[in-house]
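Accompanying notes for the structure given below.
Removed: one protein chain of the complex. Kept in place: all other protein chains.
This part shows chain A:
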Amino acid sequence: MKKLEHRAIICLLIAAVLVIGVGIFVFRFVTQGADWATYAYNSHIFANGELISGSLYDVNGTLLVGNKDGKAAWLKDATARRAVAHAVGDSRGNVATGALSAYQDKMIGYNIVTGTYSITGKGNDITLTVNKDISKTAYNALAGRKGCVGVYNYKTGEILCMVSTPSFDPKNPPSAAKAASGTFVNKFLRGTMTPGSIFKLVTSAAVIENYDDYQNWSYTCTGSRTIGGQKVTCTQAHGRENFSQALANSCNCAFSVLTQKVGASVMKDYVKKTGLTEAYDIDGITNARGTFKFPAYEPLSLAWAGIGQWKDQLNPCSMLVYLSAIAGDGHGVEPRFIHTSGSEGKTTDQMIDASTASILRRMMRNNVTSNYGQANYPGLEIYAKSGTAEVGTANSTAWFCGFIRNEGYPYAFIVCVENGGYGSAVAGPVANTVMQKVVSTESARTQ
């Protein structure tokens, strides 16, 4: 008997193996369970590879995609589907920043405690900030050209519209090999492009806050300026102009002088201060950071960098946040993608002084009245800056960005048309079409 007592311990070893094995499983279960649960064959949340747990709605409560009677149902309007394709994403996860990919966990409501359980078995509903009708208007306004349109409420931060082209039908996504380049990228969030003259809004802020005598400053533009043997050129000779006129004329020569005046390190500070190199957390999605270089000892490159050329790469979303700082008191408002009614946006750090914002507003308004033509934007109190970015040999990229001041419609916008041509002439009408739609949309009105 005595021997047996000791020998029987060997049996406990098997118990130990079982306990350790189950322990490993529980550890994996807790750490990897969410991955295991989200395989497309999991019929609790997928049907034919499409998520059926949870639904996505636009800001007005229109179903964008979701579970209808156990099947994945998409927005019926095919054009609208293409317009929101990048905001929503597709079931194959082609668009990494699409809500379907980014909010899959939220829609499923996956939780280690309750698994994929939801009381109705249909998951959670998420209401996005985008408006499908405005998105569709923007998509149509781009009229098949490549580019993007972003509109957001600069008080609440809600992104009303983000359209990126070339687009696709998320209900039947093309294979990655067949899709045109850039099809699956949300350019508004993840694109970085040469900004051209819209960048002068940043240089201007640097000038206002760092060059004390800017009000008395003037410059005579002859159409070109030589720096170190090479030329900075304008589209025409603007003649004598003050600071405000230089912005309205988008005079490259004048801004090359101003950039050199404030210097490389100040410019570096301002792209940082204005959040252009920032990646915002947009309800769990991050935008791409812009990249800028200001070489202190290469005057020509510095000059070009100050007017939005050379190595400048701008992310449209971050530019929109900077516009909100100009529209307001110098604080930006962080963008949001999930709709919550009646809440104020989260503000960023102070980007520019409130007085600077006020001066910039006056200048941007002046751009419209003196250059772009108020008649082109009927009924809109619009503040804007156009841009024509030269990219290589092809047609230049047309930009038009700004905001409107309108009772109940505090919206900022940015339009980018690749290979478009001249900024205000090409991107301006797109902005007008979209913003006219915005102010005539009752549901976009904020109290």
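As a convention for this text, a contact is a pair of C-beta atoms (placed from the backbone, for glycine too) under 8 Å apart; a residue touches a chain by one contact, two chains touch by 3 or more; residues count from 1.
The rule is simple: contacts and distances are computed from a predicted model.
Matching "RNA polymerase sigma-70 factor (ECF subfamily)", "FHA domain-containing protein", "ABC transporter family protein" or "Putative secreted protein with C-terminal beta-propeller domain" against the UniProt entry of the left-out chain gives the name "FHA domain-containing protein".
Within the whole complex, the absent chain has one touching residue among A:Asn111, A:Asn172, A:Thr340 or A:Ser440, and that is A:Asn111. Checked against the hidden chain, the listed residues A:Gly33, A:Gly93 or A:Gly182 yield one contact partner: A:Gly33. Against the chain not shown here, chain A presents residues 1-12, 14-15, 17-19, 21-22, 24-26, 28-34, 36-37, 39, 41-45, 111-117, 119-121.
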